[in-house]
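Complex shown without one protein chain; remaining protein chains in place.
Chain naming follows the written order as A and B, and within any one chain the residues start at number 1.
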Amino acid sequence: MKKIAKYSFIVLWSLFVLAPLSWALTTSFKPPAAVNNGVTFIPWLQFQPTLNGWKDILGISGYANLIPNMINSIIITFFATLISVVFGGAAAYGLSRFQYGWKKYKNPDIIFFFISQRIMPPAVLAIPFFLLLKSLKLLDTHIGLILVLTSGLMPIVVWLMVDYFNQIPKEIDELAMLEGCNPLQAFSRTILPLSKPGITVASLFSVIFGWNDLFFALVLTFTNVKTLPAAVVALNGTITPFWTLSASAIFAILPLIGLAFVAERFLSKGSLTGANR
Amino acid sequence: MAKVTISNIGQAYGGNPDQETWAVKPLDLTLESGRSYALVGPSGCGKTTILNMLSGIVTPTQGQIFFDDKDVTALSVSKRNIAQVFQFPTIYKSMTVFDNLAFPLVCRNWEKEKIKVRVGQIAEQIGLSGKLDRSANKLGADEKQIISLGRGLVRDDVTALLMDEPLTVIDPQLKFDLRKKIKQIVQGKEITIVYVTHDQYEAMTFADELLVMSFGRMIQRGSPEDLFERPNSKYVGNFIGSPAMNFIRAEIVDGQLSLMGHKMKSGLKSKVSSGQLTEAGIRPEYVQVVNSAGENVLSTNLLGFDDLGATRILNCQFGDGVIKARVPREFAIPARGEVLLKLPAEKLLSYQDGLLN
Partner (left out) sequence: MSLKLENISVDNENEVILKDISYEFQPGKIYVLIGRTRSGKTSMMRLVSGLLASDEGSILFRDKDFDGVPIWDRNISMVYQQFINYPNRTVLQNVEFPLLRAGISKADAKARALAMIEKVGLTSFLDRKPGQLSGGQQQRVAIARALVRNADIVLLDEPLMNLDFKLREQLREEFRELFTSAKEAVTIYATTEPAEALILGDELLVLHEGRIIQFGKPADVYENPANVDVARIINDPPMTILNAKIQDGQIIVGGNIKFKSPKHLGDQSNGDYQIGVRANEIVMNGKGDLELEGTITLVEVSGSETLIYADTNAGEVIIQQEGIHNLEIGQKVLAAIDPKRIFLFDGSGSLSSAPGN
């Protein structure tokens, strides 16, 4: 009896979570009539699916073209993630293996300092970043947004990865060094392969936060560089074109869904067993 | 104070119907109340699983458990009146020693005054009276384990005390002190004690009765002396005692054990047919070094010796095997060459296919 209850709960919850997505998906294929004249759910039964919503956003019907925005988002998120993970990961490794400190501030304090960056509401940073990028002539550029996003993503990466590295016994690094690797080789040959799950998680977090950033995109970029979330928001006109918006929403998250399937392979369980007893 | 009866217990993690894969194969067991038992065996033999079945942490795939004729198989952990000490000290780091010991009583809504008295008593017994106000986290691992033990004893409704390799995380030199302390603390208490360990020495020193396990089966059960003197199988002969029992290839000739042609007097009684693997078993402690040939004396070749401090172990080649003999340190060991070993008849046992005749 308990089992039936558990499973029905899971099924219900899944439906609850998937409902908005499926709604958006179906709506993106609806003609305006199907949206405005009452609620419809099932394609082919209640309405005839069309590709108008999609044509609208892909530059085919001339209404809008979100593809350049998608490319912008990909570029910006990719580089922001890359820099965050590479440098953040390196910092995390350092914080895990070595002792840093100044007076009474040691490693845990340094790590907290990193995390504390995220406690600040982004709104607080809007103006300072704006002025900073302006003086560097980096407003409305890819690089500008990448740098700003990195400053927000790196702390999370550091925080996640320090914890992850701490779980890998230090003795493995030592062993590699004793067996002829200098510290960098020890890291790349032994620790790095073991860190795949950690790096994957950190990267995923970075990608998700970076991709979905709307705030800084709106504040720091205008015409030359427009990311996808910003572009989607801009689609809102006097009449709310739900079908177009739905299409753009699905479009905006397609890459993330694709990434999730790809990344799942790397989140395997077996890579760290055997390191400890 | 509980007699524990296990009836046809089996545990299959993963539900595989093939019993060979079960962590605990169908087992019947009765533990008398008030005695201390040790479940011994190498890692993975099922001893911890049995312990967890007794405490209720694991529900057996089949079979029943009775405490004094009451079926507790389905009873939850908290209702079984079991105290369990684990490999790692289970204490509340943020509380003082006193609060830690008092916790089980607080959960049972005892009055403050009664708690104070009881905790005082137990603290006295476990030797921590002076440290009641200290933060439990500051104590050493051995003291933390003592607190874990104390928490188990502080309840007055405990019928059985289960200990799962409690000395694992303790420093070697403290291990000995802690073992002594535990033994002194539980001595004389009317509780059934079950102690799980892979260390046969620990088991022998601690328990009235040992249950030797291997791959989910109980191989032999008995007092330390029984298991030492008459192991029922090669497995037990190897596992109990350090160094392990000598096992020498032999044949049965005319109803007697014959080692490389030497007929030996032994306790062998039954007639055995040829074709089975026969071995003679004798503990290194009972092998004697003698000066002249005679009954039950074998000629061996000295390979070397191990210095164990108070005693030494001679490794002597016999056939294509080695016979170990234990001698006191003062014993003059010949440099090399022939050593005559006597295997006294009353200590010489015979094994067929690994089982005692």
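Basically, contacts are C-beta pairs under 8 Å (C-beta built on N, C-alpha and C of every residue); 3 or more make two chains touch, one makes a residue touch a chain.
All of these numbers come straight from a predicted model, not from anything done at the bench.
Hidden chain, full complex: it touches shown chains A, B.
Here one chain is not drawn; of B:P243, B:G321 or B:G354, the residue touching it is B:P243.
Note that of B:V85, B:M204 or B:M218, the residue touching the chain absent from this view is B:M204.
The missing chain, though absent from the display, is touched by one residue of A:L175, A:V233 or A:A260; that residue is A:L175. Although one chain is not displayed, subunit B still touches it through residues 42-44, 171-173, 176, 179-180, 183-184, 187-188, 198-202, 204-205, 224-225, 228, 238-244, 283, 285, 306-311, 328, 330.
Touch with the hidden chain on the side of subunit A covers residues 169, 171-172, 174-182, 185, 190, 193-194, 270-277.
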